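The complex appears here minus one protein chain, its other protein chains still in place.
Showing subunit A:
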Amino acid sequence: MTYQEKKSITALISTVLIFAAYCLYMYTQYPEEGLGLEEGFRYWGSFVLILMVVSIVAHIVISIIFNIIFRMTTGEKEPAFADELDKLIELKAHRNSFFLFILGFLLAMGSLVTDQPLTVMFVILIASGFLSDVTGSITKLYHYRRGV
């Protein structure tokens, strides 16, 4: 298995674990009696912002640890640059990722139109963000294994 394939799998697993752990933590913070409109906006706003910060920091740390383990186990250095194949796969991953997020965004807007609670809209938005991230990693893994 090549560096890029291993990296895609690591990214996929870490995305799922970070999101699951964060959601479990935030679920315990959600008040049982529910939230008012203002508190609701504040709760979901902080949910998204903190998730982004936690996710970025965790991915950087995991990427550094991955590179160290890769060097130790294989004796090879990780590629220092992205060539035309990497860029092409990156573009395809972004395309699929954005497509899924836009679908989620439209679904979230649809939930507002159909008078669903605010929570439903935010849950759909956050879930589509997570799924688009997962889709990007799966697309990369697929193209690195099967070709472009």
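By our rule, contacts are C-beta pairs under 8 Å (C-beta built on N, C-alpha and C of every residue); 3 or more make two chains touch, one makes a residue touch a chain; residues count from 1.
Note that contacts and distances are computed from a predicted model.
Trainee: So one subunit is absent here. Using its UniProt record, which name fits best from "Binding-protein-dependent transport systems inner membrane component", "Spore germination protein", "ABC transporter permease" or "Putative transcriptional regulator"?
Mentor: "Putative transcriptional regulator"
Trainee: Which listed residue (A:44, A:66 or A:144) would be found touching the missing chain in the intact complex?
Mentor: Of these options, the touching residue for the absent chain is A:144.
Trainee: To test your reading of the contact rule: which positions on subunit A touch the chain that is missing from view?
Mentor: Residues 2-4, 79, 81, 83-86, 142-144, 146-148 of subunit A touch the chain absent from view.
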